[in-house]
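Below is a structure I'd like to ask you about.
For this depiction, one protein chain was excluded, whereas all remaining protein chains were kept in their positions.
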Amino acid sequence: MENFSYTLVIPLILFFTFVFTGLFGGKFKPVISGIICTVSVFISAALSYFAAYQYFFIYGKADGAYRLINVFSFHWLRFNDNLSIDLGILLDPISVMMLIVITTVSLMVHIYSLGYMKGDIGFSRYYAFLSLFTFSMLGLVLSVNIFMTYMFWELVGLSSYLLIGHYYEKPAAVSASKKAFIVTRFADLGFLIGILLLSAFAGTFDFNKLTDPNGGAILQSASATFLGLSAITWALILIFMGCAGKSAMFPLHIWLPDAMEGPTPVSALIHAATMVVAGVYLVARLFPLYVFTSPQALEVVAYVGAFTSLFAAIIACTQTDIKRVLAFSTISQIGYMMVALGVSGYGAEEGLGFMASMFHLFTHAMFKALLFLCAGSIIHAIHTNEISEMGNLRKYMPVTHITFLIACLAIAGVPPLSGFFSKDEILVAAVEKNFVIFLVQYIVAGITAFYMFRLYFMVFWSRDTKYEHDPHESPKVMLFSLVFLAVAAALAGFIPFSEFVTSNGVPFASHIHLSVALPTVALALAGILTAYFLYKKESGSPDKITNSLGIIYRSAYRKFYIDEVYLFVTKKIIFNLISIPVAWFDRNVVDNAMNGIAFTTNYISEKIKVMQSGQLQQYAFVMIAGMILIFLLTLYLIIV
Amino acid sequence: MDLIYLILIPVITVISIVLSENRKQSRVIAAVGTGLQLLFSVYLVVLYLTERGAGNLEEMLFSHKYLWFSSLNIYFSTGVDGISVSLILLTSVILFTGVLASWDVEYLYKEFFISLIVLATGVFGFFISLDLFTMFLFYELAVIPMYLLIGIWGSGKKEYSAMKLTLMLMGASAVLLVGLLGIYSYSSPTGATPLTFNIIEISKIHIPIEAQRYFFPMVFVGFGVLGALFPFHTWSPDGHASAPTAVSMLHAGVLMKMGGYGCLRVAMFLLPDAANEMAWIFIILTSISIVYGAFGAIVQKDLKYINAYSSVSHCGLVLFAVLMINKIAMNGAVLQMISHGLMTALFFALIGMIYGRTHTRDIREMGGLMKIMPFLAVCYMIAGFASLGLPGLSGFVAEMTIFIGAFQNADLFHRGLTILACSSIVITAVYILRVVAALLLGPANRNFPGTKNDAVWNEKAVTFILILAIVGMGLAPFWLSDMILNSLNPIVQKLALLK
Amino acid sequence: MTLDQILLMRHELLLIITAVIVVVIELFTERDNKSVIIPSVVFLFLLVTLAGFLPIDTGKLFGGSYQTSDMIILMKNSLNIGVLIVLIQSAGWLKHSFGNFDNAGGYYFIVIASLIGMQYMISAGDFLIFYIGLELATIPIAALAASEKMKRKSSEAGIKLILSAALSSGILLFGISILYATNGSLFFSSISADNLNSNLQVLAFIFIFTGVAFKISIVPFHLWTADVYEGAPINISSYLSSISKASAIFILVILLFTVFRSLLPVWNTVLYFTAIITMTIGNLFAIRQKNLKRFLAFSSIAQAGFVPLGIIGGTQLGVASVIYFLLIYIFSNLGAFGVVSAISNATGKENMDDYDGLYKTNPRLSLVMMLSLFSLAGIPPVAGFFGKFFLFTAAAVQGYYVLVFIAVVNATISLYYYLLIVKAMFINKNESPIETIVNDNYTRAGLFICVLGILFIGFAGVIFEFIESVSKGIS
Partner (left out) sequence: MPEGIGIQHFLILSTLMFFIGVYGFLTRKNLITILLSVELILNSVNINFVAINKYLYPENLGGHFFAMFVIAIAATEVAVAIAIIISLYRKLKMIDVENVNEMKY
């Protein structure tokens, strides 16, 4: 029989690399830590590919369906007979697929960073944290237990925090990392409460039991209701809140654009390819639960995803920071994945959306990582993020140019690049289920093409910018990654994804739906053309348009003031209206109440000192009076 | 195996310190004595586990009884279960690191170490006592040295803080004493047996509920004050802020745990009816503690105040969990005690070290310490992450156990407040990251007086031991958790039978 | 009457002999050789104290006018120990105050005479002996209180003590006369044989209670205390606050448990309220005091307020805890007074501010002071904790939870002001602290005995067991 126990090495090797480089990274030359980490990621990636091969082609199938394989698990923290936090490894199509995504992108980023981060004083720290992140992300996808997911969920948040704050002397980076952590932490609160609710009703944390369509968890649920929705719906919505936080869904998306303060390879790895799709992954992981117990929750997922994708796409058109454009594009694309899950059903063909979502996750990881790495390459060359300061870069950086173009075409959904296939499946799934959502996604596809090519033209064409010193193409290690990913982004669409990853594990064959594909491609081309005319050559027309749009443009540029709202809530309400009053209350009311006891005692003491007047006769009087009082007291007692 | 060594070792250490001739000698003696104590505690844990592994199902292991006052039926009776064993281990770890952290004490060094160890003796005695009398005795013994330690070696408005702390804790012990005496006076319902202070014996009888209704609040509040129960927590911020490093460590790390332990072992165990009946009142108070402490911490500017308020919040969680009356939550309570003890000790140790270099604790005056003293800064970050409940560190284990346990109670009241308590993890993140950002990150602000060197060996040892414990507990909580879970059986059974 | 019977009074007889010897020594020492009196008297008294512990018969004398029991012997022994400490501690004062020990003989004679009065008082079997003992215990002390002829305060203390004492004994006597009127007997045994229940008897009880409560300084009969303690020489104050108070409590216990046994409900109530008010008033006044003698006066009032917790309910356990408490109290209080006296003799400073930074210069004195104060406050592991705890236990077992609660709260308040002194000694900074004092051996010995008592009486369960066993007879 199959033996997958080597998969244990996939995450653990990275953990040990983290510990090793973290503790001793300062002891030897920085590049050595980089190489150690890269090698271990390579080992991890190789094992992942091997595992994927074994799973998908040899051992994974049983009775024509891919099944869950519990490689191993042990009780890490036992609460009672049913509830325990287990650590272990679970293999199923999506987790194996994620293994590929994570290790591939991570490996590319590791290699890329050897060039990109060269000379950085925090080089070995950077690599240690990259290992930590990859470890946590792998742990997350391999979880056997929802609480294990939560643990690694937090850990990826931590590594994201650490990596965003890599340039910790830059106040912007510090506050961005803080913001990312706190916003996702807030979302995780929802996740946690969701888990608690879920465990209270389903009585288990175990994915095997939770997601078994015939299992007790699903059958037992939906008994209690609260505010009109069943408890399980609440639980799933709350868990989705956690996903929304991690995956930067509206309104919890605000941390992602700021997270671009981190080194660009980090953005590629964490904030484009892997961590931000953890939310999608989790919804997919709990998908049977969503489908069978709570269609409402699934609707929430779909609508939030749709709105976010539109919202972020609009903002992306207005941003002038190359990484922020990509960040909003990421948010928008994740919205796609959420929509796909939200409109999906359970089963082989019925689960088209599920498949499409995972497919898009896969392709998106490739081309978005590529985009970010290209952006990194550009920033590496000219040391700025502002696209207004770029232009005509195709002359200086040919490889970057070509790979960037491939990625743009892929994301815009131009066939035969990968994005076309996955996006098409999503739209097909949507049109079958909910036309409004389909329409939104359809429009977003056009906008996506527009803003990506706006970016492309402004950076690589446009005006002939004078640079302080001529930009140069990036070193070979970086280009290697770019090319590798470009190939992946171009070809990934040809993978027959529905043969491997489906909601219930049963493979099916998917095809292109021309009725949906053709209009979409047409719209994408329209978007590209618009961008071409507006931005190919430097002209005044974009400014005219923005001026005519006026307040709409300004508010989109300011990201619809969501940040300001948050700032208001945190600074004005939490800080000024809760915390400061609480602190004041504590110091002045509670504390003074305690001091007041002491004060009163002293006060009484001061007031009664006249009793001790020094006058002998007064003493005698008190004595006699006291005696009489005692007598009266006893008399009273005797009478009563 | 006689637990009395846990008392004897510190006592001998104290005597040796008295006889020592100079500063070097006394601190070495202190370190050796507390180190021995630590080894002994580890040995105790090992023995305990082997004994349990061998199938010993007695409620208390290694129990001994020495007759003390026969007419009052007072024994010096000792014994440990998983809960006390783990807390003893915690205490000895923190004591040892506390001594190391005070390596450079110069002013009245002998007295300092003596007071410190006397304090710890009180704590050890408290945890091994099975008799309410000795328990109370050790409780007070642990509180009083605090006055001197803060008053003499403290900083800031130390006299005020020391007095406030001592009086509030002694006031609490006053309330507690009445409760304990109440339990004693009802400890022989039939009159056939003499009245007793022995916890195990009392747990086997049933105190009338009318009496419990009076004594439960007294005992709970009495211990609760030590566990920073709202609104009786105000001794804690001032006390922590003024105390010297090692004292803050022991105080927040260990002393406050006596409150939680007492609530669990005495209030809940011996007065179960009233505990079931009146828990809701205290659940509300502790919920307030949790959120209130966290919010209070957000705006503080003094590092120690931040931690003090954070302790209010975290210790509130302990009592909150204790009141949830189920095994998981109570397990979480004990885990939280240990976890909070370790990380808060680490925090205070680091604050002390940073203060020793910067001569300020105001976060506005510092910044970019990561650049200036990277070792301390990294350790501080780890402490912070432990505090905000990051997986892999101890805080996560404890908090999650509490939340899961608390959520097992299937009514809206408990669950609603559990959700409220959960929200503290977000607020905790806010203030921890605020401190981390302001203190460690950002451009280096070198405009503080004092030296700018990084940690020296004893400081490294302190942080290393504590972080090791935190990580150890965070990575492998199972053995600790199982040890505690089994020991909770009698308590939970007694409470649940009456529910 | 045989010799054996006479020897029942061994304690008193030995004391009388000692007193006579003291006079003889005083007469036959040269004027510039008076210092020899101190060691000889202390040695003599040490012998007397030790002799008190020898086994002895119990029984009655003079037709029941005089009685002893194991408990009474224990009480006497405790008083002896206390007086021994006082005598030792007085050496410094005698030297300092009267130059060359001029009045040492007289002083010792008077103190011993007063002790004889107390012992007779405790051993009294009828009201006559009781009254004589009481007066014999008080009047000489008034003379001593006024003995510092150069100080106005001393005379004031004397006159306040003698006049209030006279008034209180007048009241006491009036009470006795009423009791005599209702009963016709002055013997305790025959009075207690009657069932006291008439209102007149209650009235008599209250008069008598007032007289004794005055000696214990139970509020509201306490007002003389602070002034007298402050004005009188320190050793007299410590004698008054420890020995005199303890003896009065002993006799109160005996009276309540034997003579007024049948009025138990009445005196329970009376004690209940007076206990509360005594503790509270004592504490409230003590908080503000700056003069240490005055401070200790109020502290001793507050301490006396705890005693009724043991008496109330009238149980054997209670009596045992009262005796135990007092035994510890004597040591603790004498320890505190001993330090104050050592410092006062050397420097004349008696104010709390003067003690700032004392630990720096006089660590041993400070430590003794701290231990004594902790013991008074009832902090473990020193003996005071055990004393208080057992008192509270005795009351709690009887169901007086509210009273216990108030008492414990008061104990906390008392901790506050005891800590003020600790703070002064250990924490407060002082530019010019009291210089290092070289104590003579007497002071050292006196303090050493106190410290021994404070440290070990609590731990020694046997002592409490012994007290508990001898107090069986009373209830």
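For clarity, chains are labelled A, B and C in written order, and residue numbers in each chain start from 1.
Methods note: a contact is a pair of C-beta atoms (placed from the backbone, for glycine too) under 8 Å apart; a residue touches a chain by one contact, two chains touch by 3 or more.
Keep in mind it's a predicted model, so treat the numbers as computed, not measured.
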Among the chains presented, those that the missing one touches: A, C
Which residue of C:Ile21, C:Ile56, C:Ile159 or C:Leu264 touches the chain not shown here: C:Ile159
Among A:Ile35, A:Leu405 or A:Ala620, the residue in touch with the chain that has been omitted: A:Ala620
Given C:Glu12, C:Glu26 or C:Glu230, the one touching the chain that is not displayed: C:Glu230
Of C:Lys34, C:His222, C:Arg294 or C:Lys423, the residue in touch with the unshown chain: C:Arg294
Missing-chain contacts mapped onto chain A: 609-610, 612-617, 620-621, 624
Residues of chain C (touch criterion as defined above) contacting the omitted chain: 126-128, 131-132, 135, 139-140, 142-143, 146, 149, 152-153, 155-160, 162-163, 165-167, 169-171, 173-174, 176-178, 180-181, 184-186, 226-227, 230-231, 288, 294
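Everything that follows uses one rule, which is that only the chains that are shown with their structure count from here on.
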Separation of chain A from chain B, taking each centre as the mean of its C-alpha atoms, in whole Å: 36
Whole-Å gap separating chain B and chain C, where each centre is the average of the chain's CA atoms: 42
Between chain C and chain A, distance of the C-alpha-averaged centres to the nearest whole Å: 77
Multi-partner residues of chain B (each touching 2 or more other chains): 167
Residue numbers of chain C (touch at least two other chains): 416
Partner chain A, residues of chain B touching it in the complex: 164, 167-168, 230-235, 237-238, 292, 295-296, 298-300, 309, 327-328, 331, 368, 370-371, 385, 388-392, 396-397, 400-401, 403-405, 407-408, 410, 415, 418-419, 422-423, 425-426, 429-430, 433-434, 437, 440-444, 477-478, 481-482, 485
Contacting residues of chain A [partner chain B, same complex]: 75-80, 83, 85, 147, 150-152, 154-155, 158, 165, 168-169, 171, 174-175, 178, 181-182, 185-186, 188-189, 192-193, 196-197, 199-200, 574-575, 578-580, 582-583, 586, 590-591, 593-595, 598
In the complex with chain C, residue positions of chain A that touch it: 598, 601-602, 604-606, 608-609, 611-612, 614, 616, 618-620, 622-623, 625-627, 629-631, 633-635, 637-638
